[in-house]
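All protein chains of the complex are present and in place, except for one that has been dropped.
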Amino acid sequence: METGFITIFWYLVVAGLTVPLMLLVGALLRPRQRNVGRSGAAYECGEDPVGSPWVKFNIRFYLVAIVFIIFDVEIAALFPVATLYKKAVESGSAGLVFAEIFAFVGLLLLGLMYCWVRGDLDWVKGIAQARPVK
Amino acid sequence: MGANSAAFAQSLQTWIGAGPLWLWALVSAAAVIFLLALPFGGLATYAERKISADFQDRIGPNRVGPWGLFQIFADLVKMLAKEDFIPKGADRFLFNLAPALVVIGACGAFAVLPLGRQLIGADVNIGILYLFAITTVIAPGLLLGSWGSQNKWSLLGGMRAAAQIVSYEIPVALSILPVVLISGTLQVGLIVDQQGWSWASSAAGTPHFWNLFHNPFCFLSAFLLFVGGLAETNRIPFDLPEAESELVSGFNTEFSGIRFGLYALGEFCDVFVMSAMVTALYLGGWQIPFITLEQFLFPIPSGLIALIQFTVFLLKTLFLVFVVMWLRWTLPRLRVDQLMGLCWKGLVPLALFCVFGTAVWMWVFGGRSIAQLIAGFGG
Partner (left out) sequence: MSAGLKLVLLGAQALTVVSAILVAFHPNILYASVSLLATFAGVAVLFVYAGADFLAGVQVVVYVGGVTILILFAVMLTQWLYEMRLRDVGVKLLMPCILGVLFFSSLFKVLGGLAAWVLARPPEGLEKFAALPKTEPIGEALLGAYLLPFEAVTVLLLGALVGAVWLARPK
């Protein structure tokens, strides 16, 4: 394990302690006040909130997250290969490595194109057909 | 390089001469977070107001202290002293966890920023991957905070924020790849080194050795990285999640006082980190054009070298932060479908094109940059 990770650990600890520290300072600093006569309801520009705080199911959020994970795994697999590319260029086997990278990314790029053409990447699906021309 | 990559802690230990390495690592972490990250967050709020005022032909804060500088402290005290209001039915644990995740994500990234050759907190082998990874921790933070508010508008804002951050991470990662291809390493210190003196055979430290000018695909990639960084930090034109005129305040509606202050701090630190990422990867980090500090006309003490390198890095990063603030008052906000469309149909194919282009360039020209090719023709 590299010693740099010790530094990273301390950075994360210090950053993580900053928030409770600030909240603590705030708690010590602020005047005591009793919650008199206010409802503590959620803020909706002065209106009373209507209905439960549930949003109707939108699958597009979930779809974005799935597509993100797919591309993220692809990029994660691409990083170590990319670090070797410079060495491959110097040793002359760049063409082979490029072909491998191209095959790897190209297939997924085809998938992206397919989704694009079929309209799956549109945030608001079928808006062109749904609304008549005004 | 290798097993000992705690550069800043190492240099502190050599400078003071005593103490275990882990203690100096802690000191370096505390120093950078409390003397760079947090003050930057504070100053950024002031700078944003002053710069916005300038763009809008106003004056901005000028009552509290010289040029309104003490406004920062006034705001800080105000936020700390405000009531810790948590709406009825809201989740106290999530209300506390969310800002913590955002601050951890934003400030934890400072560990690998190349502040100077001897000032990198942790020059680990996975440097740029760690930076990318730790900034992704912000997304669940925003999402949990918005859920904990028990407010449907907050929830919608938080989900849009998470969807946006998560989508734009792909172009950001793809824009990091050309630099990795060129430099052959993920280590940030090495990447910056290769943009200057120790790797060029002649004309050391010149701007045309910055990765920005390595090849045209890298040039494009730098802008894609910058735009992706804008989207990740919810800055205009991508600030729909905290749209002032549409969702009240989006995911941070129910956060008031110091919790909101911590969110804002996290966001500004994230802006700094993203700008620093572009600076380190494409603008040569701490490298000064035309000058090699270690081989200058007269020997310069290493402390002064570190200071100069830090200043150069800071200047480049702050310039990019200024551009981020500049864009706020220049461009209109994108609608959510335009935002998503821009990412998946625009930036991702472009970024992939840049990756392929850089790979082809390196293959055809043997990894040499435009500058090296021109120099090669010259003699």
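Going by the order they are written in, the chains are A and B; count residues from 1 in each one.
Here, contacts are C-beta pairs under 8 Å (C-beta built on N, C-alpha and C of every residue); 3 or more make two chains touch, one makes a residue touch a chain.
Remember, it's a predicted structure, so these values are computed and weren't measured experimentally.
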Notebook entry, point to check: Which one touches the absent chain: B:A37, B:L80, B:L129 or B:I258?
Noted result: B:L129
Checklist line | Chain not shown, touching residues in chain A | finding: 1-2, 5-6, 9, 54-55, 57-63, 65-70, 72-74, 76-77, 79-84, 97, 100, 103-105, 107-108, 110-112, 114-115, 118, 120, 125-126
Check: Which chain B residues would touch the chain omitted from the figure, given the whole complex?
Finding: 2-3, 22, 93-94, 97, 124-126, 129-130, 132-134, 136-137, 139-140, 143-144, 147, 155, 159, 162, 166, 169, 186
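The rule is short, and it goes like this: only the chains that are shown with their structure count from here on.
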Next item on the list: Give, as an integer number of Å, the spacing between the C-alpha centres of chain B and chain A.
Entry: 16
Note to self: Considering only the defined contacts, which chain B positions touch chain A in the complex?
What the structure shows: 2-9, 21-22, 25-26, 28-30, 32-34, 38, 77, 79-90, 96, 99-100, 103-104, 106-108, 110-112, 121-125, 129-130, 134, 149-156, 159, 162-163, 166-167, 169-170, 173-174, 177, 180-186, 248, 253-254, 257-259, 261-262, 336-337, 339-341, 344-345, 348-349, 352, 355-356, 359-360, 362-363, 366-367
Check: Which chain A residues qualify as touching chain B in the complex?
Finding: 2-8, 10-16, 18-20, 22-23, 25-27, 29-31, 33, 39-45, 49, 51, 53-55, 58, 60-61, 64-65, 67-68, 71-72, 75, 78-79, 82-87, 89-90, 94-95, 98, 101-102, 105, 109, 112, 116, 121-124, 127
